[in-house]
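Note that one protein chain is taken out, while the other chains of the complex remain in position.
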Amino acid sequence: MKPAAFRYERPETVEEAAALLAEHGDEAKVLAGGQSLVPLLNFRLLRPAVLVDVNRVAGLDRIEGERVGATVRQSDFAGVPLAAEALPSVGHLVTRNRGTVGGSIAHADPSAELPLCLLVLGGSVVTSKGRELPADDFFRSHFTTALEPDELVVETVWPGGGSVAFEEVAQRHGDFALSLAACSVRVVDGTVTEARLGVGAVTDRPRLLELGLEGAPASEETAREAGARAAAAVDPPANLHASPAYLRHLTGVLVERVLARAFA
Amino acid sequence: MIEVTVNGTLRRAEAEPRLLLSDFLRHTLGLTGTHVGCEHGVCGACTVRLDGKAVRSCLLFAVQADGLEVETVEGLAWGPLQEAFRRNHALQCGFCTAGMLITATDLLARGTSSRREIEEALSGNLCRCTGYTPIVDAIAEVAGS
Partner (left out) sequence: MSWVGQPLERIEDEALLRGRGRFMDDLDPVPNTKHAAIVRSQLPHARIVQLDVSAALASPGVVGVLTGAEVAALSRPFPAGADSPVPYYAAANEVARYAGEPLAVVVAESRYLAEDAAELVAADYEPLEPEELEAHDRSFSYGEVEDAFAAAALVVSERFSVPRWSCTPVECYGVIADWQGDSLTAWSNFQGPFSLHGVAASALGLTGTKLRLITPPDSGGSFGIKAAVYTYVVLLGLASRRLGVPVRWTEDRLEHLAASAHATGRVTGVEAAFAADGELLGLRYDAIEDVGAYIRAPEPATLYRMHGSLSGAYRVRNVAARNRVVLTNRCPTGLNRGFGGPQLYFALERTMAIAARRLGIDPAELARRNLVTEFPHRTPSGGLYDSGEYGACLDAALELVGYAERRAEQAAGRAIGIGLACIVEPSISNMGYITLAQTAEERAAGLPKSGNAEGCTISISPAGGITVHLSTTPQGQGHRTVAAQIVADRLGVEPGEVEVLSELDTSTSAWTIGSGNYSSRFAGVGAGVIAAAADRLAAKIGEIRAHLGGELSLRRVAGSAHWNPESLPPGMEPGLHATAYFAAPSLDPPDGDDRVASSASHGFLVDVAVVEVDRDTGQVRILDYVSVHDAGRLLNPLIVDGQIRGGFAHGAGAALFERIVYDEDGTLLTGTFMDYVCPTAPDLPRMTIGHRETPAPFALGAKGLGEGNTMSAPVAVANAVADALELDGVELPLTPARVWELMQA
């Protein structure tokens, strides 16, 4: 399947890239890693008139402390323990060589691992317009973010977490997750003082779940109860491979597992 | 007009923006060793190296490789990896093999060596002939030596 024709632009600065997006509006698409976008172009499901290749935009491929440039390749993304746990499940070795951190965040696939991790860590997204949006505000719905049509992701900010854990079940290694869960908790003297827990795939976007963990003992019992509450809190749509009942159950299992590991 | 260094040789050719790198290599440059199996990035048959990293050539446009270096299966030096493939019967029809070799080359360059790591690294390369065991064996032999 060959893509429809497009005009190709390769800006060298963020300003140029933003100007191109402003000029062409929804006739333009940003090309970063391309691992999600190019299949859609090849299928002709998307036919942008202009492709804005940001792979050579200066300054976007650096990691500085918590700040990760938008075009940092997934295979080069290190230093964030929760993300490090999730990355082996992000596509495959070869797709991570090209896929970018910023691209995964901007694409906002509800089954994606990096958006969930960013949300759970309380991270944020910095845009070309200088906005810094908390992840929970940035992700709106399936493949829909708070980005304006002439705006692109410039960097993402990954705060350090507490005790973290990530779990996913997919049909095969590297596939889109059937369900996934991640958490970052702080435990003092056997009691949970802070907990951020989120799930993806079974929701329209990565979502934090309020499971009443603060003040509870950091125990397997707590984890199990939280899992049950999580299962009740989600309303998974059916997909080709799994029924809503299974996905609901699976989500509960994964929430229990991440909490049990983070507590330990 | 783009300029790409392919297997160490500078090549200059016309390429419209939408021309996939896989088609550029195969049809514009005549390097048919890289194969096309799905054109949506799942099967891995089209894997090549771009500036030293294994990538899907069906998910890149030739214009994106302008000024960069591409290595295809034809450019790989014959060595212990290919010998191990042959010794272990790690190919049957041979259609996925170029992608397997390029991915294995990338993997071995990282110094990875456990069987599990090799299997996971190959999870983006589909083979329908061998059942994978001989391929993993071949790479493990080279990694272990």
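Of note:
Letters are used for the chains, namely A and B, taken in the order the chains are written, and counting of residues starts over at 1 for each.
Quick note on the criterion: a contact is a pair of C-beta atoms (placed from the backbone, for glycine too) under 8 Å apart; a residue touches a chain by one contact, two chains touch by 3 or more.
Nothing here was measured: the structure is a model prediction, and the numbers come from that model.
Residue B:Ser123 is the one among B:Ser57, B:Thr105 or B:Ser123 that touches the chain not shown.
Only one of B:Leu31, B:Leu50 or B:Ala143 touches the absent chain when the whole complex is considered: B:Leu31. Touching the omitted chain from chain B are residues 16, 18-19, 26, 31-40, 42-43, 45, 72-74, 78, 82, 85-87, 89, 91-98, 101, 116, 118-120, 122-136. In the full complex, chain A makes contact with the omitted chain through residues 1-2, 4-5, 43-44, 169, 171-176, 178, 240-243, 245-247, 249-250, 253.
Basically, only the chains that are shown with their structure count from here on.
By the touch criterion stated above, chain A contacts chain B in their complex at residues 1-8, 10, 34-35, 38-39, 41-43, 51, 53, 55, 73, 75, 88, 91-95, 97-98, 172-174.
Every residue of chain B that touches chain A in the complex is listed here, in rising order: 16-18, 20, 23, 39-41, 44, 47, 50, 53-56, 58-61, 63-64, 103, 106-107, 120-121, 123-125.
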